[in-house]
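A protein chain is absent from this complex, but the other protein chains hold their places.
Chain IDs A and B follow the sequence of writing; residue 1 opens each chain.
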Amino acid sequence: MTPPAPHDDLLRVTGLTVDYVTDGDPVRACADVTFTLRRGEILGVAGESGSGKSTLVTALSRLQRPPAVTTAGSIEFRPRGGDAVDLVTASPRTLRSLRWTSVSIVLQSAMDALNPVMRLGAQFADALRTHDRTLSRQAAWDRAAELLTTVGISGDRVRSYPHELSGGMRQRAGIALALACGPDLVVMDEPTTAVDVVMQRMILAQVLCLRRELGFAVVFVTHDLSLLLELADRIAVMYAGRVVELGTAQELYEAPRHPYTRGLRDSFPPLRAPLRRLTGIPGSPPDLRRPPSGCPFHPRCAERFAGCDTHLPDLGPAGGDGHLVACRLYDAAPGRDRTVTLEGSAR
Amino acid sequence: MSTVRLSLLRGWKVRTGLAVLGFFVLLALAGPLLTAAVPGLDPRANDLAAIGLPPGPGHWLGTTQFGQDVLAQTVEGARGSLFVGFLSAAIGTGLAILVGLPAGYFGGRTDAWLNFLSNLFIVMPVLPLILIVAGYMQGTGLWVIALVIGFFGWSGGARTIRAQAMSVSNRDFVAAMRTLGEPHHRLLFHEVLPHLTGWIAAMFLHGVIGGVMAEAGLAFLGISDSSAISWGTMIQAAQQQSAVLRGMWWWFVPPGLCIALVATAATLVNFGVDELANPKLRTARRSVVRRAERTTAPDTAPDTAGSDAR
Partner (left out) sequence: MTAPPTTRPTPVLAAVDVTKHFAVRAGVGSRAVVRAVEGATLDLHRGRVVALVGESGSGKTTLARLLAGFYAPTSGEIALEGAPVRQRRGRVERGYHKDVQLIFQDPFGSLNPLHRVRHNLERPLRLHHGVRDRAELDRRVGELLERVALTPADQFADKFPHELSGGQRQRVVIARALAVEPKVLLGDEPISMLDVSIRLEMLNLLDRLRTEDGLALLYITHDIASARYLCDDVVVMYAGEMIEGGPKEQVIADPLHPYTRLLVESSPDPARGARDREALFDAGADDLGEPPSLIDPPPGCRFHPRCPFAKDVCRTQAPPRTDVGEGRWTRCWLHATDPTATSQETE
């Protein structure tokens, strides 16, 4: 994909920090998350349990509820033909006007988000007519049938109730509903985890196809890095609430810089390449209630050295193309040299 | 586990409830010794010199129409009422477990039969039946009253236990232990039953409230042991002597207040037990959330210019 003009940013997330407040110390689920999303881009967010990826989703879509509280940072959103809005400080009213028309969300359980006692067409018509009050009932139903067709569901299904559809179809209808009002940004949280591989492939193909047609940008959150490597334009890898690496899918696959990214990539056995013994990453993801000191990955890292347990590395450039990594291997001057050679070999 | 237990004691509701319940239990256990030790506090003695006296120096809570000390009777009545309450709750809870647990665990035909049984007891007109049974058993003692209340009061609990046992039995760890070759009785009592403790405790507390109330109700209807003293028999005696019409409020208010207090205390403890059984009721306290929200600095001024440069 050719990257659009650099100043065509749809979303700028800066220093976003989300805490879960408890009676004791707050638990930091997202710490200083910074990234930008261009128009029409698919940004993958990969992470394991406790990486903060789901918290990020609720923070981005402003769906979070106490005890989750955004304690710092901004989310600057520039909808088409509108002024930039900071979603963190935006009033509930502004948020309401943005939802669905500019930002929509697809959850793992999108299939359960449909109202079981309403026909599909009625639910779509509701959404469409809230957005555009001049739309007639008939036109809304026609548009609903059209939308269903785009996700591979026959148009005459508008008259069906959700329970008459299979799980995979409901999930696709949920996606169609999220796209109904032509949003600029769709946040997807594990939208294919609850469906089978064949259905997953189908849903992803349809999302890609619709993206080409409608030009929306996607933040796609999942634990399945192998899926993102095939789907996303750029990928942010999260660990313990922080973005530890951010780069294009190709670079991340061919030359991951962060030891965690490398370990994660090598945690997926190959489908066709010759088999070798893989080890995954020793240890287990950190408990955010007691995060490790310094770099949160250091207890599991095979390449740690003196100071990793005390110094928290910043997310900084490593190589060209805006590739970012938060690892002290690339902090000092010799480390930076190393990234250049790594990249050279990858190209 | 220990942290859970500690958190149970942290709430004021549970503490208050336990304190009140504890007070009455102590009263029931030690009270009669007290009344026996203090002269003039015999609940059964008829002081003919003091008939229907309002609360005063000699008799702190006054006397009845028969010249009995109300304070002594209330203390003595705690023993009777709580005895019936706890015994009937124990019987009812026991029966509920015996019927509900196997029904939920085994399912199928066992469930069908046991469920039929509990449904039968639910639709049975309990009060007339108790009247008949109690009338049939001459010389009803508190024991019999408690047995009857427990025996007719287990069915709703059995349904709850059954539903919970069913959901626990379908969880993987029960299947896993079965695959290990664990016999049914071990699965029932070591794997499934411990998960129901919250429900059982709640049911028992409900049973205590129900038992105390039912005893009072039955006594009011005239089904009681005429020689025994409970809060129920006190109210019944007051009613028979038209204490309300005569304005002898000190006769029926203390036992009534005690019943209400015990019921409230048990309910308060139940709140805590509910939170144990259903962790969803445990939430972050609102004050903590508000404090954290306030720290969201208003100076999150867009500093976006340099954000991507890094």
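Basically, a contact is a pair of C-beta atoms (placed from the backbone, for glycine too) under 8 Å apart; a residue touches a chain by one contact, two chains touch by 3 or more.
Fair warning: this is a prediction, and the values are worked out from it, not measured in the lab.
J.: May I ask which residue of A:66, A:285 or A:322 touches the chain that does not appear here?
T.: Within the whole complex, the residue contacting the unshown chain is A:285.
J.: Taking the full complex into account, find the residue in A:39, A:99 or A:201 that is in contact with the omitted chain.
T.: Touching the chain that is not displayed is residue A:201.
J.: Give the residue, chosen from A:99, A:223 or A:311, that touches the chain omitted from the document.
T.: The single option touching the absent chain is A:223.
J.: At which residues does chain A meet the chain that is not included here?
T.: Touching the chain left out of view, chain A contributes residues 48-49, 152, 166, 168-169, 196-202, 204-206, 208-209, 223-227, 229-230, 253, 263-265, 267-273, 275, 277-282, 284-285.
J.: Residue by residue, what part of chain B touches the chain that was omitted?
T.: Spelled out for chain B, the touching residues are 1, 171-177, 179-182, 191, 194-195.
Operating definition for what follows: only the chains that are shown with their structure count from here on.
J.: Could you give the separation in Å between the centres of chain A and chain B, each centre being the mean of its C-alpha atoms?
T.: One centre to the other, that is 51 Å.
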